[in-house]
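And now, subunit A:
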Amino acid sequence: MTRALMLSTAAIALLTGAADARTIHILMESVPDTRFVQEVVPEFTAQTGIEVDIEVVNYAEMHTKLVPQLVAPAGSYDVIVVDFYWVGEFTKAGWLQPLDERIAASGFDTSVYFPAMMDLVGRVDGVVYMLPFYNYAMALTYRKDLLEDPAEQAAFAAKYGTPLRVPQGWDEYLKQVEFFTRKPDLHGVVNQGLRPDPIAMEWSNYLFARGGEYYDPATWEPKLTSPEAVAALEDYKRNVQEFGPLGAASFGFDEAFNVAAQGKAYSYITYNFFRTAYDDPSQSAVVGKMELAPVPVAGLNGGWGWAIPRSSPDPDAAWQFIAWIESPEIAKRRAALGGSPTRADVFADPDLNAKYPYYPALQALLEGSKNFPVFTYTPQFVEVLGRELSLAVTGEKEPAAALAAANEEFRALLRQDGKLP
Partner candidate 1 sequence: MAAGLARRDRRFGLLMAGPGLAAMLLVVLFPLVFTAWTSLYEFTLLRPVHDLFVGLGNFAAALDDGGFRHALRVTLAFVVAVVLLEFLLGLVVALALDSVERGRAVYYAILLCPLLMNPVVVGLIWRMFLHPTQGIVNYVIGLAGIAPVNWLGDPAVAFWTLVAVDIWHQVSFMVVLLLAGLAALPPEPYEAARMEGAGPIRAFFWITLPLLRPVITVTLLIRLIFAVRTYDLVYIMTRGGPGNATDLVSYFIYRQAFVTLNLGRAAAMSLVLLAIVLLLTAWLHRYMRSLRA
Partner candidate 2 sequence: MPDIRLEQVSKVYPGGVTAVDAVSLDIRDGELMVLLGPSGCGKSTTLRMIAGLEPITTGRLWIGERLMNEVDPKDRDLAFVFQSYALFPHMTVAGNLAFGMRIRGVPRAEAGRRLQEVAATLGLTELLERKPGQLSGGQRQRVALGRALLRDPVAFLLDEPLSNLDAKLRAGMRTELIKLHRRVGRTMIHVTHDQVEAMTMAERICIMRDGRIVQVGAPMEVYRNPADTFVAGFLASPPMNLLDARIEPEGAGALVIAHGLRVPLPGALPPGPVTLGLRPEEVTLAPDGAARIALDTVTQAVEALGPEVILVGALGDPRGPEVSWRMPRDFTAAIGQPVRLWLDPTTVRLFEAKSGVAIALSWPKP
């Protein structure tokens, strides 16, 4: 049934795709950076005469919409944006066009991108398939006003014997979570416990913060049964169940953000692009009160890359667009609108630094973040991990048992991918 659906959409795509050669079609997620792109594209059309049609959908729909188009001989999208955890799958399946020749031919400078971003959503096995679009490295967002309140500082110091400050270590952060839990008006933390990707992404921070790893980088041997991983899951569960608001086990990032933006949570580990939203009075009751810091020890890196699918009806126009949207001038314009940069030249821009005083913190964050395992079956691993984490959080499985199950399935997927014997 699904296959038939796929074939028919592919057929429709085939019929409509070729009809208007000078319009490029892009599928994007409904996030702030997409809005900023939409704001600048009229200039591209004015300069080149190429119309840009951006289809904006929910993250949850993107993979489903993309796959049939990518499998088809001619799809309906000229340009796509690729989440880092699809990279392994898309490149393995051969759905993306290598960009090296086009980069060389048009003299595009890729050295400005942070190497970590390039590794995440740029280069795979030495071939450039994508240009990093924006980053969504996760950060600790916290209530600066509470943290800097002398009364709170005194109470905290009295209770824990350590000063209240931007947390330098994971334990320090956990203490703050406990300290600021004053239900029902304030919770120490809000979590995004919805499966699969919200919980999996968020918990990755806990894992890295505890000093754990997904796998041994040298051998790809999974390491989810390590004491650090178990401790990370126990931390996560306690935060959701004891220090978080009711329902956090089912929150997506928007719902969790809402709680934080209503001032009901002291902290929220989330995608850094929410930082600007906290200062938007239309969505936030804590304007000027939230600040961003790197997750203690290390957080999770994330990002999207621009790519041209093999099935792109008009790859030349597609490249023209990508080169334009990633040109230094436009990249800075997007950043000025509130985008999340991936490049050193943007972070070095004095105007932007004046506008966004947290840029150094953000840059430190990008440089210190760790990556989620990227391999062919990343989406499936996210699915598995999300399920097991959710089972543990709701108390249906012991953390150790849940991680053991996730570990085994992770191993099986790595074997299937040839990463493990």
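In picking the candidates, the idea was that all candidates are chains of the complex that A comes from, given by their letters.
Going forward, a residue touches a chain if its C-beta (ideal position, glycine included) is under 8 Å from a C-beta of that chain, and two chains touch if they have at least 3 such contacts; residues count from 1.
Given the structure is predicted, the values throughout are model-derived calculations rather than measurements.
With subunit A as reference and 1 or 2 as options, the touching candidate in the complex turns out to be 1.
Taken in their complex, subunit A has these residues touching candidate 1: 1-4, 60, 63-64, 67, 71, 89, 92-93, 184, 193-196, 245-251, 255, 258-259, 262, 264, 376-377, 379-380, 383, 386-387, 390-391, 393-394, 396-397.
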